[in-house]
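Worksheet for the structure shown next.
The complex is shown incomplete by one protein chain, all other protein chains being positioned as in the whole.
Let's turn to chain A:
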Amino acid sequence: MTQMFAYIPFKNGAAEDVALEYPDAAKKIDPSAEVTAVAAGTGADLDKVADAMTRIYKQVIKIDHADLAYPNAEQVRKALLDVLPHDAIILLPHDTFGMDLAPGLAVKMDSAYAADIVDFEGLDGQDLKMIRQELGGAVYTHVTSDVSSGAVITVRPGSFAPTEDTAAGGSVVDKSGDVKDLSAKRKFLEVVVAEVGDVDITKADVLVSVGRGIEEEENIEIAQELADAMGAVVSCSRPIVDAKWLEKSRQVGTSGQTVKPKVYMAMGISGSFQHLGGVKGNPFIVAVNKNPKAPIFQVADVGIVEDILEFMPELTEAVKAL
């Protein structure tokens, strides 16, 4: 059996949630496989994360290098190539870092690549069967990868069950010495932190969130009227911000804000995982969409198949009349 590895992303000395989700994913690939965690970075933060991972993984590879203080994908790729066996199966998160690193890593390892996997159906010989989504979640597909010469696989964060702290009693193996030249043609400069807007959607108990179904800038007003009547705040999906109809601080999602309302009204939003990744705390989700097959109906508590441009004004009137 090829060896399985899990790349551990971390910030400020704490591993990201996906670090706890890989063991479940790996078990679905091959129940008998042992997964080795790989953490790359430098200094005390790295040590802290590597130690914490020994409670989850039997073996934790540590790569400590001053050039890895910020995880520049080009340099992390070089470090991984120096450390991993050529036929490794390595799991990474399908997030902004994984998307940066994984495709090029698969080319350099000359291995199969599978992106944004939401479930595994196990190995059949050398073929690994997996489930992913296409077209923004509108359809699912089975894909198989020939993993005989290794595989780079990005898993969708949140798709697998987190492992409780198992006190695995694992050990840290320092492979920093195996890493050679980390010079890169891409140099990290700085992180520019998002501006705060005039409205804080993260504090609202009720959000009226509009997506591309709002169709035109003028129609935002219709959502604002409903929000006013409900004592709610207007938030939105990404295309609304891209079109500059609302400011970035109103965007819900992985590349926007994380919100924890009691009630989330998804109006004309299809329900892509990047959008839903920003909706936390298990709110009561009401979805109004004119497409009965919209993926949002798989996660909403209440679904309504209607045109939001007609439905919202009527709802506003009814709420005002209460």
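Quick note on the criterion: contacts are C-beta pairs under 8 Å (C-beta built on N, C-alpha and C of every residue); 3 or more make two chains touch, one makes a residue touch a chain; residues count from 1.
As a convention for this text, contacts and distances are computed from a predicted model.
Between the listed names "Amino acid ABC transporter substrate-binding protein", "Sodium:proton exchanger", "Threonine/Serine exporter ThrE domain-containing protein" or "Electron transfer flavoprotein beta-subunit", the UniProt record for the complex's undisplayed chain reads "Electron transfer flavoprotein beta-subunit". Only one residue in the set A:T2, A:S209 or A:Q251 touches the chain that does not appear here, and it is A:Q251. The chain omitted from view is touched by exactly one of A:A50, A:L246, A:V259 or A:V286, namely A:V286. Contact with the omitted chain, checked across A:V35, A:V83, A:A112 or A:V234, is made by A:A112.
Chain A meets the missing chain through residues 72-74, 95-97, 99-108, 111-116, 129, 132-136, 138-146, 149, 184-194, 205-206, 212, 230-232, 238-239, 241-244, 248-249, 251, 254-258, 262-263, 265, 270, 284-287, 291, 293, 297-306, 310-311, 314-315, 318-319, 322.
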